[in-house]
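Omission of a single protein chain aside, the complex is shown with its protein chains in their original locations.
We just call them A and B in the order they show up, numbering each chain from 1.
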Amino acid sequence: MKLIKKIKIPRVYIYGIDVIKNFLFFTLYIIITLITIAFIIAPSIKTFKKNQALYFETKQNYLYIKTQYNQTLKELNELKKQNTHILTAFRREFDIQNFKKFASSFMQIEKIKKDKTSVYKQNFIKTIYYINANIKSPQDFYNFADALKKYKYVIRVYFPIDFEKNKNSIELKLKIEHYRLKNLNALKAEEKAH
Amino acid sequence: MRVYSFKIPKKKPIFKEDTKLWLIFIAISLLLYISFSLFLTFKAYILKKETKELNKKAYELKLKTMQLNEEKEFIYIQKSVFENIMIKNDLTKQQIKNLLDLIPDPITLEKFYIDKNKLTIYGITPTKDVYNLLMLPPLESIFEKTVTTFYKLPNGWYRFKSQNYIQSEENETY
Partner (left out) sequence: MFLEKFIKRDFISFYKDKKYFLLIQTLKNKKIISEERKEFEEKKELEKFIKEKITQNPQTYTSTILFTLNQGVIESCNKKEYLKKDIDYENVKIVCIDNKYSFYASVYDIIRLQEEYRFEIDFIYSVFAVIDYLAKERKNIIYVLVFKSYIILLTYENFIPKYSDIKEIEEKDEIDEIEEIDDLDLIDDSLDSSIENIEDIDEIEEIENIEEKLNNLTTGIEVEILNFIKTSLKEYYKNYSNEFIEKIIILDTAGIDVAITNLIEDEILIPAEYQNPDILQIINRLSIESI
């Protein structure tokens, strides 16, 4: 038979409380607490802090990008506001009647013939029109050319330009080019998206 | 297992009262530690998710900003095209005006055809000299080549046809 040596732990009672047992339990509690803190709580605090730092960094970055975006948006809207005339002009389809009305204050239009259409600088469409008109004097022509600046279409007046003197008027033949943006429909949709 | 006793004992606890207290105390503490840890882990997970979210948003905003910048660029392009055209209009007008102003009083124009690099004028001049002295020099100074042809009219005046050529440096696509 094995001889098992039994360690005799004295039982100390103070005011009916088993001192040694409670002390041991207390120590056990401390050990458990420290171990949990070391192996369970500390790592989770670390992870948390790490994620938190990353989050704030990301947030800063995001806010910066956001301000940049807002800034750019503001600038864009400013630009749009300042250049409405130009932007709207490029979006207009050429209406012969309207042009006739416009030109009537400078010349009397006999005939407008639409010629070819081509792509200009990737994003624009240029349409050539040949105009036969009557003017009283070259000044009408000059006025006409000046007035094109404020006109709601983007029109270029170009050679060949023919002046032919008639009995009471000058017959004017000129070529105008109308410019507008390509992909108007796509652009309109994009605008709606903004 | 026969029961001989007159009395059945009540259930005895395995642990003494104080042991039980300690065990419960330790168990509750452990529970608190673990729930705290879980709470932190949960929060950390939420933060990670939100970080991802923010990154995504930042990226999207960046793309949008790029888009906006493209739009701005395009507006600038439109502006430059427009102004370019206006300038050209002005230029054209000015060219014509200059040329028409050139014409001295005695000479009257009948036809005036101007093109990119060619100007053809049909007009009437009292004398050849008037034309040669007053109109030709300016024309020559502007144009590289001038060809004038006269046609004598019944009344002694001359009808002239002036063909002027200039070397074109411009190309169609400006």
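Basically, a residue touches a chain if its C-beta (ideal position, glycine included) is under 8 Å from a C-beta of that chain, and two chains touch if they have at least 3 such contacts.
All values derive from a computational prediction rather than experimental measurement.
Taking the complete complex into account, the chain left out of view touches B.
Against the chain not shown here, subunit B presents residues 1-7, 9-10, 12-16.
Just so it is clear, only the chains that are shown with their structure count from here on.
Annotation: 11 Å between the Cα-based centres of subunit A and subunit B.
Taken in their complex, subunit B has these residues touching subunit A: 18-19, 22, 25-26, 29-30, 33-34, 36-38, 40-41, 43-45, 47-48, 50-51, 54-55, 57-58, 61-62, 64-65, 68-69, 71-72, 74-79, 81-82, 85-86, 88-90, 92-93, 96-97, 100, 108-116, 173.
Within the complex formed with subunit B, the subunit A residues making contact are 17-18, 21-22, 25, 28-29, 32-33, 36-37, 40-41, 44-45, 47-48, 50-52, 54-55, 58-59, 61-62, 65-66, 68-69, 72-73, 75-76, 79-80, 83, 86-87, 89-90, 120-121, 123-124, 138, 141-142, 145-146, 148-149, 154-165, 179, 181.
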